[in-house]
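The other protein chains are all here in position, but one chain of the complex has been omitted.
What follows is chain A.
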Amino acid sequence: MAYSFPEEVLEHVFSFLSSDRDRNAVSLVCKSWYDIERWCRRRIFVGNCYAVSPEIVIRRFPELRAVEMKGKPHFADFNLVPEGWGAYAYPWIAAMEEAYPFLEEIKLKRMVVTDESLELISKSYKSFKVLVLTSCEGFTTDGLASIAANCRHLRELDLRESEVEDLSGHWLSHFPDSCTSLVSLNMSCLGSEVSFCALERLVARSPNLRTLRLNRAVPLERLANLIRRAPQLVELGTGAYSAEIRSDTFSNLADAFSACKQLKALSGFWDVVPSYLPAMYSVCSGITSLNLSYAAIPSSDLVKLISQCQNLQRLWVLDYIEDSGLDALAASCKDLQELRVFPSDPFGAEPNVSLTEQGLVSVSEGCPKLESVLYFCRQMSNAALIAIAKNRPNFIRFRLCIIDPQAPDYLTLEPLDAGFGAIVEKCKELRRLSMTGLLTDRVFKYIGSHAKKLEMLSIAFAGDSDLGLHHVLSGCDSLRKLEIRDCPFGDKALLANAAKLETMRSLWMSSCSVSFGACKLLAQKMPRLNVEVIDERGPPDSRPEGCSVERAYVYRTVASRQRLDMPDFVWTHDEDSSLRYS
């Protein structure tokens, strides 16, 4: 056996490794490295809360300071996962309370968090600093009050897009006068009005405050005073951006903005009155991130604003920007890296704005650093996609959503296979892809052949047969997450590629052609895959085995496959009897 350095030296060396991948690799070298590494790991990321259990985590990593975890699958965002499916934070919080008295950070995404959990967090950890809850639900403003009142050294409280039961704005007043440590506060998802006095005093006594995202209930007239108390802000989310047009309100606001020399990111802008947008012009040249995705601003005013932001790197905007606005964006913002265009009227039968594939083509032509796109539109052509692929071979994320999910190329009426084929062929670094439109098995053949770095793929209403799914599972070497809805993919491809599924985080298939029999078989064949059948029609064995299940969620796990919090519409393999699903 080779003798290596003393433990302390190795520990010191490992302390320079921050990436999970590196640390995981280190722990595979030999038993002693595994042991040393696990004692000095301080941060973990669990991509699927059911892939592992709290006990296993605590046993392996006894000295954690930061835990980041994700719960429900991505399609839960679009109501495809029934209420009560799972992803409860409480068991984790309760288990960690004893194990990690020095825990400082908890970051959760798509999990159910209760007021009880929040109260437990606030009382268990003496040096708790960071709480980030992204797209979570299950808690009320009472839970927030516990956090505010008890976490003496709180640095970050970030509630991005969580669904909070808003009982009142009173929670904010629970921050004690002695709390001066805030660095980041994001309350943009809340509805109620907080006490403006309490908010102003909190901001005034937080010299390290860098991020402040207000909610809609904070009126524009109050914004100037708040900003004035925090000229060091780097990220600001406004409240409602509307007021009666008064020149004193305007000049007050403009003055306050001009004092913020470090501002890089802006968001909020509910109920915008365009006349007030020029109040921000003094900071525009420093802005790198602009989220206007809740702002109904006409294209002409958007253009005026955007052309002031020469250093813009990220823009989220509604389709009111139209093709003309995107042309202007392409001309002014040469540093643009990420663009997201959301639909203002997603359920309308007719287009309400003049936004087409042309806008995306312009931006792909004009912005050499563009690497990440989310684009909602109502028409697309192969020609446009091919042009986009040629212009921007550096795409990392490409998500296209055509409102009519089976829309063909509107010029030739052909499927969009060639277009998306060009994207995967030219964009060799593509890590994430979402497709819509009329698509046959051919596009999946292209994806399987070319998309070697693809990690996440989202498919809807596409393909002709199992061959499509087979191409993806057998060809995409880096695939980690695959989510499919309403495609004619079924048993054969799944069973033929069973081993592949263990190399991925998860596979979601809803409204496809996966039978209950295949699910049972898959679970029997692969003991470390949990095959969840999520079906609200009652027990799967009350229907013929060949009948398709509503949803199948397959994920690798080292925890028990019979999770204790399963609701009555979820079935998994029964470990006791390999022939029966319980």
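Just so it is clear, a residue touches a chain if its C-beta (ideal position, glycine included) is under 8 Å from a C-beta of that chain, and two chains touch if they have at least 3 such contacts; residues count from 1.
Note that in this section contacts and distances are computed from a predicted model.
Note on the omitted subunit: UniProt lists it as "Auxin-responsive protein", one of the names in "Septin", "beta-aspartyl-peptidase", "Auxin-responsive protein" or "SKP1 component dimerisation domain-containing protein". One of A:Val26, A:Val132 or A:Cys189 touches the chain omitted from the figure, and that residue is A:Cys189.
Residue-wise, the contact with the chain that is not shown comes from A:Asp345, picked out of A:Asp345, A:Glu414 or A:Asp574. The chain not shown here is touched by just one of A:Phe14, A:Phe175 or A:Trp270, and that residue is A:Trp270.
Considering the full assembly, A:Lys492 is the residue among A:Arg42, A:His170, A:Arg205 or A:Lys492 that touches the omitted chain. As for the chain not pictured, it touches chain A at residues 75, 77-80, 135, 161, 163, 189, 244-248, 270-271, 273-275, 278, 293-294, 296-301, 320, 342-350, 352-354, 376, 401, 403-406, 460-461, 463-467, 470, 474, 485-488, 490-493, 496-500, 511, 513, 515, 536-537, 546, 548, 550.
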